[in-house]
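With one protein chain withheld, the remaining protein chains of the complex are depicted in position.
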Amino acid sequence: MEQRILLTECTDATGLIAKVTGVCFKYQYNIVHQDQFASEDKRFFMRSVLEGNFENKDNFLSEVRSLLPQGAKVRLNDQKRRRLAVLVTKEAHCLGDLLIKAYSGALNADIVMVAGNYNTLEDLAAKFNVPFHLVSHEGISREEQEERMCKLLDEYNPDYIVLAKYMRILSPKMVSHFPLGKLINIHHSFLPAFIGAKPYQQAFDRGVKIIGATAHFVTDNLDEGPIIEQDVIKVNHRYSAETMAKAGRDVERLVLMRALNKILDDKVFIHGNKTVVF
Amino acid sequence: MEQRILLTECTDATGLIAKVTGVCFKYQYNIVHQDQFASEDKRFFMRSVLEGNFENKDNFLSEVRSLLPQGAKVRLNDQKRRRLAVLVTKEAHCLGDLLIKAYSGALNADIVMVAGNYNTLEDLAAKFNVPFHLVSHEGISREEQEERMCKLLDEYNPDYIVLAKYMRILSPKMVSHFPLGKLINIHHSFLPAFIGAKPYQQAFDRGVKIIGATAHFVTDNLDEGPIIEQDVIKVNHRYSAETMAKAGRDVERLVLMRALNKILDDKVFIHGNKTVVF
Amino acid sequence: MEQRILLTECTDATGLIAKVTGVCFKYQYNIVHQDQFASEDKRFFMRSVLEGNFENKDNFLSEVRSLLPQGAKVRLNDQKRRRLAVLVTKEAHCLGDLLIKAYSGALNADIVMVAGNYNTLEDLAAKFNVPFHLVSHEGISREEQEERMCKLLDEYNPDYIVLAKYMRILSPKMVSHFPLGKLINIHHSFLPAFIGAKPYQQAFDRGVKIIGATAHFVTDNLDEGPIIEQDVIKVNHRYSAETMAKAGRDVERLVLMRALNKILDDKVFIHGNKTVVF
Partner (left out) sequence: MEQRILLTECTDATGLIAKVTGVCFKYQYNIVHQDQFASEDKRFFMRSVLEGNFENKDNFLSEVRSLLPQGAKVRLNDQKRRRLAVLVTKEAHCLGDLLIKAYSGALNADIVMVAGNYNTLEDLAAKFNVPFHLVSHEGISREEQEERMCKLLDEYNPDYIVLAKYMRILSPKMVSHFPLGKLINIHHSFLPAFIGAKPYQQAFDRGVKIIGATAHFVTDNLDEGPIIEQDVIKVNHRYSAETMAKAGRDVERLVLMRALNKILDDKVFIHGNKTVVF
């Protein structure tokens, strides 16, 4: 018995669950688990974990689609192991976590490459036999650097591109080179507080008692993309901007990892500028 | 359009969701939200928030039942406002929270009576015009005290009896006087740590760095009933058993309130010695 | 043996702890607990819990002052029970918590009055025999309403004025009527995220996964005063702005209460636009 995940997204209407689960029953797909959500603006999202024999899956999908409102997106995940590309600058904590998790079997994906605008983390990637590419920004234009990066990424054909503390702002052109949902960023603040540069310095200057991190999909608007996951830690007057940054690293890597796990489990839908995370 | 909650519990089988949602669709009951869970030991639980016209609800329920495995429990909640009885001893924080929440409309139930083995909190109940009954344990046997309490509770016919820091251990006889699920207790520790008397003193003696509270249904086995909700707070070497107890009160009242809200929203199923909380 | 709290604040210098504790030793004041902090900008803060006989406290204070840098602020708290005035609008949860805590002895202060721009909570204050004053804003200018409120507050001579969901923005004139540190506000967002009106609606619109509350001293700049305490709770796509607001109430009252307890324990220093909270 195989397990597959069915993802349904369409305009909300009465009877959607009955219709989809009716077809599942007809094809003898047992529903191991199911989550659904209808938004205030009448959008319906459903994730169904099915168990069965999926030889007839094309017929199954046609039948489901035929019962749903026009424009419905229906997808049965293909169980192929996902490919991750990781972009970095100099900080090791997020990449290190990804590599260790992948190494120990705790990440349900393969890290197929790491690219950085510095080569600081080349050695770390090498320890885990992951190819590292330096795409320096020095001496060339932003456009040129981004073109090289996009070309490189395209060669690896990754399912997701993880900005694991890649400390460069992506131009709208680079963002639009990839479909929405492919670029995932970890931002070192509890967005929308402290948008932009040096969030820990901003947090220190403001005297907040809590700092956080935010994993989000990347869109044209800097730090404004759909939020996937957030978490925080308490700080106090004894923290400098530097010790906040140090303490924040643990939140950053945890938040990024949780977001990534949700995505790899096909639990994340993008809904306008928000997410539905089952 | 009315909203009702449909609760389904039965042996797990293929097609259960399709069957129930199919009947919903037939009766034009829109499923606003639905949660389901199938346990490792093959028990199926589902909570469906339905929207529609429930004039034919008896037919609807018969039809649902006819499709489910034998012994299935199906219930459409009746939307009557629930009645709570609250048992107390001397501590005001849980009762106070309940009364304020009821007063301000934040509790989806009526507190119909308070009973205590001391009269310390009579005045507090009176402020909110809730009848208070003293059922002292002094000078009488445990059995006699419990009989009086049960008789009194029966008169009020409550849906739930909340032990809001009622510092007496209920005898098996008293427990069995009520159906499982009716008696809710807040225990001042992170169960199963520190079972029994003086958990804060035990926590202090052990030198733990975290203390907690546990809301659970009451069963014959002291502190062993199905856990509904738990939460914790951090402590350190500066805490005495007394300051732990003081700090713990906020967790106690929050945990009790969250558990109660879940119950009043019909989100809690009892599953053996555990709970399913949607 | 009496307990008193000594609060020291001055320009940082070598030997400050030795000097102050030396005088304590000379007067046979045992230091039960002591916290100190020197900020990056060279300001020294110390809180010492002393135990002893304080008949000679004036001499003691003179001696301490004589050893500290010029402009040092030294204060031995007087142990008088503090007087709180509470300003409200319509929401009961913060006031309710304050009243219950005061009633049950869990608040180390007296609530001497409640004033509101609506009389919604008059009845609640009355239950606990606390005078309530309606200072409506209807039909009069902001200035006029604030003058009435200030006059009323002055009559009660409170140590602290707690804005317990008082949904009006105080003018600079009203703010400056009181010394910095006297006005305490609970803001229903995790500042500096969602400054201004309707923070829950803003949080909903942004799709955040965490919401929070902030207790801060009130200054001229709206929502920019020194932060005393913050906390957060997790939310998800199922929350509307309304259910966020409902869920947020528990954080608001807890954060306000923790901030207040810190203040009443003389653990809070104001340091520019920040706080030092021991």
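Labels A, B and C are assigned to the chains in the order they are written; within every chain, residues are numbered from 1.
Everything that follows uses one rule, which is that contacts are C-beta pairs under 8 Å (C-beta built on N, C-alpha and C of every residue); 3 or more make two chains touch, one makes a residue touch a chain.
Predicted model only: the values in this text are computed from it and were never measured.
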*Chains in view touching the one left out*: A, B, C
*Of the listed residues B:M149, B:I227 or B:L256, which contacts the missing chain in the full complex?*
B:I227
*Where the complex has a chain not shown, which of C:G15, C:G71 or C:G139 is the residue touching it?*
C:G15
*asked:* Out of C:Q36, C:T89 or C:N236, which residue would touch the omitted chain in the full complex?
replied: C:Q36
*Could I get the residues of subunit C that touch the absent chain, sorted low to high?*
14-15, 17-19, 21-22, 24-25, 28, 30-38
*Residue-wise, where is subunit A in contact with the chain that is not depicted?*
33, 91-93, 96-97, 99-100, 103-104, 106, 124, 127-128, 238, 246, 249-250, 254, 257
*Using the touch rule from the top, list residues of subunit B that touch the missing partner.*
37, 39-40, 190-194, 206-210, 212, 226-232, 236-238, 240, 271, 273-277
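Basically, only the chains that are shown with their structure count from here on.
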_Nearest whole angstrom, what separates the Cα centre of subunit B from the Cα centre of subunit C?_
35
*Quick one: report the Å distance separating subunit A from subunit C, using the average Cα coordinate of each chain.*
41
*Give me the residues of subunit A that touch two or more other chains.*
37
